[in-house]
Structure formats: C-alpha cells, structure tokens
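Taken from a larger complex, these chains appear in their original positions, while the remainder are omitted.
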Amino acid sequence: MTSVEKARVRAESDARAHGYYLHPDPASLQDLLEGLQRNEERYGYPSCPCRLASGAFAVDRDIICPCDYRDPDVQEYGYCYCALYIRKDVSEGETPITPIPERRPPAKQARAYDVAAETTNDKHVNIPVTLLLTNTLNLWYCKQCGYVCFREDSPYLCPICKAKKEMFAPLSITVQG
Amino acid sequence: MTSVEKARVRAESDARAHGYYLHPDPASLQDLLEGLQRNEERYGYPSCPCRLASGAFAVDRDIICPCDYRDPDVQEYGYCYCALYIRKDVSEGETPITPIPERRPPAKQARAYDVAAETTNDKHVNIPVTLLLTNTLNLWYCKQCGYVCFREDSPYLCPICKAKKEMFAPLSITVQG
C-alpha cells in the first residue's frame, strides 16, 4: 500500500468514526491526500494541505489534520476548511461546496508566518524562544461531560459530548494537606 | 437550514459516530428533535425532551442530550430513555420499542424538581446554594484504558473503551517534593 493509500484509509476510517464523508470528487480528494502525505514527509506530521505550516510542531499543532477547526466547521458549514471532511447532506449534493471563512485565529496565523519566515531565511537559525513559549498549556475540563485535556486553549467542540467551547473551564488542581 | 434541521444533522452524525441509529418513525423523531430545540432555546442547552429540566445547568448536566444514561441504556435495552438513539437490531425491527426504566438516580431527579419548583414559584428567587453545591466534582480515571474526567460521579460507560462504571476510580493527585 502506498503512503497516499495509507492516508486515504486513515481518512476513510476517521470519517466513518465521526459520521463524516470525504470530498466527493475523486481528483480533489487525491490532491488533498497527496498534500497531507507531502506534509507528513516534510514536517513529520500531516499538517493541513490548505494552510501554510511553519515546520515548528508547537506552532503548527492546531492545523495537524484533523485540525482543531474541522469539527466546528463541519458543524457550522457542512465541511472543513479543505473540504476533505464533509457532512452527509453536503456529500449527497444538497449543499454546494464553496469557500468558508478561516476559523484559525489571526494571532496563530501570524505566529506561524513569523516562524516560517525565520526557518526559510536560514535553515539553521534558532527559532526565537519567545515565539515558541507563547504556548502555555493548561488543564481544561468540559462542564458537560467532564472530559479533561491539557492544551493551549480549550477545544472548539468537546470530542466526547460535542459541547461547545464555552462549556470548557480551566481545571485548577488544589492539593490537600 | 432551520434549527430543527441542525439538531437532526447533529443527531445523525452522533448516531453514526457511536454506531447507533435514530428513531425509525419520522413523526416521533421530528417530535424529539423539536423538543431538543425548544430546550436549547429555553435553557441554552439541549436537555432531554422526555425529562423535566430545572434550568440550572449544574443540576441538569446529566440530562443534556446525549445524556449520561444513553450509552448504558442502549447497551442494556437497545435504545435510550427517549428512544432517540437506538441500536441496529432495534432499528431493524427485531425488538419492539417499549418504555424502559428511568436510570437517572432518584436523588438527582429530586434535586431537579426542587430547583425547578424554586425557579417556577418566583423567577427571581435565589436558588439555595446548598442545592447547587451538592455537585462536588472529582477527577476519575478508567482503570482499563486510563481515560481521565472531572465530574460529580464516574460515567456509566467509559467513552473511550466502554468499560463499566465499576472500572472507574478516583484520581488523587499527589505531589512530590
């Protein structure tokens, strides 16, 4: 099985597991899978084929496919930013696939561009620590189902119960004794 | 897409993601989706259309759809309390849909009634703090797969590995140094 076929099998499984479908046009789908595969080879992780990656994991984390924005985008628009993952009604052709807004916050985009610029200008330059250290990780929990995660910010949708971002609160660990 | 259609798409995706089906009768299904939508508008969260909500999030948390009781009910009876989510064999008509016992503990039902009574009698009365503070949250982990959550009590089924409630233990954080 080629690397692109592996990417296809993985995307198909993930789509089924989430109740999604893949892009209905075979040529577009092939392009997206090849883009994922190229990024996997280049960066060591399959970052989004429709966005600029910086090459620094901590900065690209949110756009590694399936990206942080996939589930809220499929819920709101019917498909993700790339239209790799789409909803049943879109798959059945009831809704046309047109460009959707970029949900990734401008601050995260800017950070990625800054790091990408650093790494492109001189492959051996050190990425400024300040750029990478902006990622402070926190414990979060979903007030609806209790799901706990350790991330820079809370997820857009709870992966367990699908509660929205507003349902997450920081989890402070207090110690007795 | 109307709000009820959004509720339908969300329920369809969630059903597929869990290997479930939706109520086979279109009119019953429409009623349930409209009930969810009404609760979403009234309370700000889609609480179960077949149960009385109090309007206080901390008290209604366990009956926000998909409720805490869905997965154990589908596993044991073939469908949830509302029969919104049903199992394949029931969907194929091998098992009739008849009322199932209420799995929600009487203490939680009573708490909801108490809060609902308070809020109905006088919309501006303060809900007694004691009613709301009975929700002490704890960290729990699944002894089978390690899933960690922060909830009032452990889930009925682990959302990751489907282990039963007895497989959960409290997670005490101890600190070194």
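Per-chain numbering from 1; labels A and B assigned in written order.
Here, a residue touches a chain if its C-beta (ideal position, glycine included) is under 8 Å from a C-beta of that chain, and two chains touch if they have at least 3 such contacts.
Given the structure is predicted, the values throughout are model-derived calculations rather than measurements.
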| item | value |
| --- | --- |
| Full complex stoichiometry in copies [only 2 chains shown in place] | 3 |
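Here is the rule we use: only the chains that are shown with their structure count from here on.
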| item | value |
| --- | --- |
| For chain A paired with chain B, centre-to-centre distance based on mean C-alpha positions, whole Å | 28 |
| Residue ranges of chain B touching chain A (in the complex, touch as defined) | 9-10, 12-17, 45, 57, 61, 64, 66, 137, 139-140, 148-151, 155, 159, 173, 175 |
| Of all residues in chain A, those that touch chain B in their complex | 16-20, 74-75, 87-89, 141, 143-148, 160-163, 171, 173, 175 |
